[in-house]
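Selected chains only, in their assembly positions.
Going in written order, the chains are labelled A, B, C and D, and every chain counts its residues from 1.
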Amino acid sequence: MALQPLYDRLLVKRLEEGEQQSEGGIIIPDTAKEKPQQASVLAVGKGRITEDGNVQPVEVKVGDKVVFSKYAGTEVKVDGDDLLVIREDDVLGVIE
Amino acid sequence: MALQPLYDRLLVKRLEEGEQQSEGGIIIPDTAKEKPQQASVLAVGKGRITEDGNVQPVEVKVGDKVVFSKYAGTEVKVDGDDLLVIREDDVLGVIE
Amino acid sequence: MALQPLYDRLLVKRLEEGEQQSEGGIIIPDTAKEKPQQASVLAVGKGRITEDGNVQPVEVKVGDKVVFSKYAGTEVKVDGDDLLVIREDDVLGVIE
Amino acid sequence: MALQPLYDRLLVKRLEEGEQQSEGGIIIPDTAKEKPQQASVLAVGKGRITEDGNVQPVEVKVGDKVVFSKYAGTEVKVDGDDLLVIREDDVLGVIE
């Protein structure tokens, strides 16, 4: 069972502390012990609708590892997994 | 008797706790005992009017199961049923 | 004597408790003893002017029964009748 | 000596209590003893300039009797008369 995000939203799963170290060495300094802002993209919406009705596809792709703003998104549990739905605009960058 | 939502609004009925478990296994973690944010779509508006007067149809369809932002919408009682009118922009994703 | 609403405004008359029960069975749960948000549409404006100067007619018609957001509109008394002027965007849906 | 309102502004004179009763029977319930929101239109601006530079004429005409939002406008005294300059968007409707 999956959750298909709408428009410019992304379904992401946070990368655990360990995963982050090995994966990309990109961690957000834990000024306060907050949840890591790195995640892996599980599903993407079709994109934002511009004022003249065209679809502006999202740039982020399924499988990308991304860094995103601290307080972004809404938490959802899908098949027992703790996931997050964020807007593409919350994404700071893609880990290469 | 029905309620036809206007423009980009949706008429939805919350999925009860049980329904959510079996249906899609998608529940919003109850940080506070809030009402579940999963619902079934009963009716949809024709869509948002863009600045140049065109209708931007909604993507969500009648019968879809959706996850939506916690504090979204206005509660209405229709023929004894507790329903909710939300905006399409409140929808995080469609359960597949 | 009548009051012709301007642009995207509507002149409506609240449906009394009784009327609501029989009419459409749609009542807004009285979390707080607020005024019912169902009304009958008495007059409509010609519609909103879009940025390029076109008129975007309102969708709601005279005679429609509508459900609208709780704190919407300005109260006016016309020929002794307690009426309300609301914006079309305050309308959640049309009772069918 | 007159005051020519600019763009989408209107110069109006409040209808006194008495005038309102006979004129249109439209009074705004005095929840608090506020100034009546009915007025007669003395002068109108040429209209709002849309984003692409066109003039969007005002719909309200000189001589119209209008109902407008409670706290709208700026008071001005012209030749001893207490008048008000409001925006067309403050007008709820025209009394017919």
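Quick note on the criterion: a residue touches a chain if its C-beta (ideal position, glycine included) is under 8 Å from a C-beta of that chain, and two chains touch if they have at least 3 such contacts.
These numbers come from a predicted model, not from an experiment.
So 4 chains are in place, but how many copies does the full assembly in this file really have?
The complex in this structure file totals 7 copies.
We adopt the following convention: only the chains that are shown with their structure count from here on.
Using mean CA coordinates as chain centres, what's the chain C-chain D distance in Å?
Their C-alpha centroids are separated by 23 Å.
Indicate the whole-number Å distance between the mean C-alpha point of chain B and the mean C-alpha point of chain D.
The answer is 41 Å.
Which residues of chain C are in contact with two or more other chains?
51-52
For this structure, enumerate the chain pairs that meet the touch criterion.
Those chain pairs satisfying the definition are A-B, B-C, C-D.
Can you list the chain B residues touching chain A in their complex?
24-29, 50-52, 54, 56, 59-60, 67, 69-70, 88, 91-96
Would you tell me which residues of chain A are touching chain B in their complex?
Residue list for chain A touching chain B: 1-7, 9, 11, 43, 45-46, 49, 51-53, 74-80, 82, 85.
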